[in-house]
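Before I ask anything, here is the structure I am working with.
One protein chain is absent from this view; the other protein chains keep their places.
By letter and in written order, the chains are A, B and C; residue numbering begins at 1 in each of them.
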Amino acid sequence: MQFGIVGLGRMGLNMARRLRRAGLPLAAWNRSFDKTQALAAEDGTLACQTLEALVQALHPPRICWLMLPAGPAVDEHMALLLPLLQPGDILVDGGNSWYKDDLRHADTCAAAGVHYVDAGVSGGIWGLTEGYCTMVGGPAGAVAELTPYLDALAPPEGWMHCGGTGSGHYVKMIHNGIEYGMMQAYAEGLGLIQASGYGKDIDMAALCHLWNQGSVVRSWLLELAERAFAADPALAGLAGHVDDSGEGRWTVLESIELAQPAPVLALSLMQRFRSRQDNTFQDRVLAALRREFGGHAVKAT
Amino acid sequence: MQFGIVGLGRMGLNMARRLRRAGLPLAAWNRSFDKTQALAAEDGTLACQTLEALVQALHPPRICWLMLPAGPAVDEHMALLLPLLQPGDILVDGGNSWYKDDLRHADTCAAAGVHYVDAGVSGGIWGLTEGYCTMVGGPAGAVAELTPYLDALAPPEGWMHCGGTGSGHYVKMIHNGIEYGMMQAYAEGLGLIQASGYGKDIDMAALCHLWNQGSVVRSWLLELAERAFAADPALAGLAGHVDDSGEGRWTVLESIELAQPAPVLALSLMQRFRSRQDNTFQDRVLAALRREFGGHAVKAT
Amino acid sequence: MQFGIVGLGRMGLNMARRLRRAGLPLAAWNRSFDKTQALAAEDGTLACQTLEALVQALHPPRICWLMLPAGPAVDEHMALLLPLLQPGDILVDGGNSWYKDDLRHADTCAAAGVHYVDAGVSGGIWGLTEGYCTMVGGPAGAVAELTPYLDALAPPEGWMHCGGTGSGHYVKMIHNGIEYGMMQAYAEGLGLIQASGYGKDIDMAALCHLWNQGSVVRSWLLELAERAFAADPALAGLAGHVDDSGEGRWTVLESIELAQPAPVLALSLMQRFRSRQDNTFQDRVLAALRREFGGHAVKAT
Partner (left out) sequence: MQFGIVGLGRMGLNMARRLRRAGLPLAAWNRSFDKTQALAAEDGTLACQTLEALVQALHPPRICWLMLPAGPAVDEHMALLLPLLQPGDILVDGGNSWYKDDLRHADTCAAAGVHYVDAGVSGGIWGLTEGYCTMVGGPAGAVAELTPYLDALAPPEGWMHCGGTGSGHYVKMIHNGIEYGMMQAYAEGLGLIQASGYGKDIDMAALCHLWNQGSVVRSWLLELAERAFAADPALAGLAGHVDDSGEGRWTVLESIELAQPAPVLALSLMQRFRSRQDNTFQDRVLAALRREFGGHAVKAT
């Protein structure tokens, strides 16, 4: 057994399952051991209660694949794992980390003779069945060692070695930035139809289904939109409160750092921020100014 | 008496007063005669109960200056006035009409030998005391005839003959488009300060006052912002519901017709539209898509 | 023979071919008769040299399907055709017309007892083989009559009766608006990767191919991007000059008319306008202002 997964959250758990379904032996560790045991019972994954046990269960060169929330959790677990590993082992960060953290992490690993690989993994809750599109950065030798596992995780032709350290997360970051823009484009377009005189007669699920039959805008996101509308035709059951999760922000930071324009990606992020506010201070400033110069009526609170 | 004003709304009434204060004789007509009579009592304006009376009170070449809401009201009153006028008279549209309507109106007037002038008037409720910045389009001869009245309405150097028919309203339209962008810039910036950790300690009226003392962003709009914050430090008494009134929209239409980019002006308009909505359909589309692909939590309604 | 097509341009010609391949009898008229004859020689379409001949070749209720450039050409050919048709016949506008023109056209047709149907057709040069995703507006009876033809033109489940007059073109307009936003999102994201330190090592065709294997942003547009990069890895052979063709503009006009925000769709259009300019006046204004207040260096021309 060469491969251990650290973290059985929404992503890690299904990735472990997919590796097992491909017949690959697997050790797993998770903060709460219950989940690890449940997985072991389900598919024969080796349940490890400690990181030490996980590392000892693996044959060198070991592959420790972290699936943890981006941020401090990655740093903490890396600090715990590194002393347990030996030169030639491979540490993979498969979470949604910032590529600049990869550069730092790779240096730390290099000091211990450990190879560091960053992997951006797309596919969400659908990855278990459809495979995870995976973007990989790091040294070629380590990536070669990972190949059987990447082949199992990804759909056919579904992973790529993008370049040096950080390139996997970089490409994944931009992927998510694009995703924000595409989602916003669909949302605005569907919003116009819904607001128009034709809107009340149009079944949004049917429309999304239609557009997926040969139109220029067909996509997987549009298939998901169809699913959502089929379950709730006016999306009445959820609030228009849109979170974001790091990569969209980093994409805009990157645009600024490179002085490379990405106006639609930036604006898509801003619209998400806006979605979480009501009766905003800035709109009250506008209303106040209109009243001041034009005597325009304002709505009182 | 050569000059008659048609329409004593918020703008027309104060413009009449300003002309009278400059010592110019004036006839006025308004839909409701009460208002006309009140003005007459106040400053000796000649109150006319009918458009016929108004026209008869004027010596040729007559100047009939319309201050009416843009749209059908202008067409209607022009249709009533034109048969009463004679060749050489001048009809001025001083409202916020679309410049394309001016082109049509000028043709109609020309068929009756009447000169048509479009005048974009800025200054809002402050114009009475500060003067109305006025942008004028139309034939030079007619504009020459208007000069004493424009001199009285505007502050010193405060009116300009911009060019042929429609140019006055065109320049005024763009003026208002710029105004949308400036207002949005201030609102966003002040919104950031208010949302920051420093916000709770900063007196917004004092800040606006400060910035008006020698900073790069000093402006009259910022003076108005100071007034608004002085009266209501958190703008708690009004709702973040921002209307728009034609010129901002036309500016974006113009950008599209000319294929000339105006992204910030367009976006400023869009943000006003957004201010009037809550829990939007398009944000619900985004939330639904996030749930579909990532299993991300959504807020229920 | 019931069905005649008017206009054998890039879209019309392939649509005729697809109908013939489905075994449907077909008459065709085109401004230049050569093209019509070539089609006739190719697949047995009945070539008509005049609109009169076309109409006479059809059995009532006749279906005349116009595939003409949006704008005056549609009005002109409709004016020529209507006197030749008889009550109960059907006139279809399958071009990219504005939905407001449909409302006008439907009234004109109704006065002659002719049914009017608007059809928004997507699929571009790929429609011949993949089918045309078709959005249909108009009276249900006429749409029922069109069904065998729509079934042949579209891929399975690939056409929809969207609602009353104009709804087909309305939905197609929004479809194209969304397309602008999606394209801009991809372009910005790929632009960031290309500008980054990782860009020089990344094969864009391979990346687009990768993302189409299970990622969240997979789509047909991304397949096309892969094709484009495979043929020209740096897109060095074409200029960054991006045209637009009506629907994107109408989408923004609609956003304004409905006061329904569509910031990303508007901005995507604006960026296309920007792509056609160099050394812009507005950027020179910015440079001039920076010099004026800050003494900042400017680049001379």
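Assume a residue touches a chain if its C-beta (ideal position, glycine included) is under 8 Å from a C-beta of that chain, and two chains touch if they have at least 3 such contacts.
Just so we're clear, the structure is a prediction, and the values are computed from it rather than from any experiment.
Among the displayed chains, contact with the absent chain in the complete complex occurs for A, B, C.
Of the listed positions C:G23, C:P72, C:P156 or C:G294, the one in contact with the omitted chain in the full complex is C:G294.
Although one chain is not drawn, the whole complex shows that of B:G127, B:G240 or B:G294 it is B:G127 that touches it. Residues of chain B that touch the chain left out of the display are 122-124, 126-127, 130-133, 135, 137, 154-160, 162-164, 166-167, 170-171, 174-182, 184-186, 188-193, 195-196, 198, 201-202, 206-207, 209-211, 213-221, 251, 254-255, 258, 260-265, 267-268, 271. Mapped onto chain A, the interface with the missing chain covers residues 216, 244, 249, 252-253, 255-256, 259-263, 266-267, 269-271, 273-274, 276-277, 282, 293. By the touch definition given at the top, chain C reaches the unshown chain through residues 10, 124-126, 183-184, 186-188, 190-191, 194-195, 221, 224-225, 227-229, 232, 234-243, 245, 263, 267, 271-272, 274-275, 278-301.
The rule is simple: only the chains that are shown with their structure count from here on.
Distances from each chain's CA mean to the overall CA mean are smallest for chain C.
The chain with its Cα centroid farthest from the Cα centroid of chain A is B. Chain C is reached from chain B by a rotation of 180°, derived from superposing Cα atoms (nearest 5). Chain centres here are Cα means. That of chain B falls 38 Å from that of chain C.
With centres set at the average Cα position, the gap from chain A to chain C is 34 Å.
Multi-chain contact residues of chain C (touching two or more other chains): 216, 255, 260-263, 267, 271.
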